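Here the complex is missing one protein chain, while the rest keep their positions.
By written order: A and B. Residues from 1 in each chain.
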């Protein structure tokens, strides 16, 4: 286990841009506001979605595309540093017109219809991602 | 993008009333505590559920009803103002006895079995909903 004490800092609430890329918008917001540690959550709807599933055996992300209109029943994620820049790691839960739920690791290619966000910055020790041997993932390093 | 600075205000934690309507209970709570800006989250179980899917083409909500006992694996939402009153916009993720997940926009008709809630109020510029031409939805206006 690797755990840091953090304290709440700036907080934002609002909505993202219709037709824009969901992950890119959140990342741009963190860059603009200089947020390198934080959490993000939101609900909304997308015009299409693209999510990742990490194959723990092959150690590669597989991507799943949904070329349909979906509700975002939950986006949740954290903000830290990767390659010296703010990095958003978010997972997303989606639902379709039958109410069935889908989801995974939020990937580029998920296009906003409407999206309401709450973003909270933290102060605390830097959390920076680097290659983790146990998993093959870019995880926070001591 | 439209984004406001907010600051945390009052916070509440507790459980909602067995047999009551989930969306109505949260709305009543916001009215009683005079919360017009905030976030809500919770987990629990419901006796039946009703969720909305926004049809982006026809610009109408379609409603899906589940006449069965379900876990609420996540409720998440925000509080703002609509028609001069506190308005709760929440999405819900549900699961059944096989573990399959469902969900959508929380609608009236979702009846609580047991529900544990955390509600946080914010201070900041008023967020008020009005008709949005791009989507047909009642979104926050500048």
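To be clear about the criterion, a contact is a pair of C-beta atoms (placed from the backbone, for glycine too) under 8 Å apart; a residue touches a chain by one contact, two chains touch by 3 or more.
Worth saying up front: this structure is predicted, and the values here are computed from it rather than measured.
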| item | value |
| --- | --- |
| Absent-chain contact - pick from A:24, A:47 or A:76 | A:76 |
| Options A:16, A:30, A:46 or A:101, residue touching the unrepresented chain | A:101 |
| For chain B, residues in touch with the removed chain | 8, 10-18, 25, 29, 41, 43, 45, 47, 69, 71-74, 76, 93, 95-101, 113-114, 116-118 |
| Chain A residues that touch the omitted chain in the full complex | 1-8, 37, 39, 51, 53-57, 62, 64, 66, 74, 76-78, 89-93, 100-105, 122, 124, 127, 132, 134-135, 137, 139-140 |
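Quick note on the criterion: only the chains that are shown with their structure count from here on.
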| item | value |
| --- | --- |
| Computed distance of Cα centres, chain B from chain A, in Å | 21 |
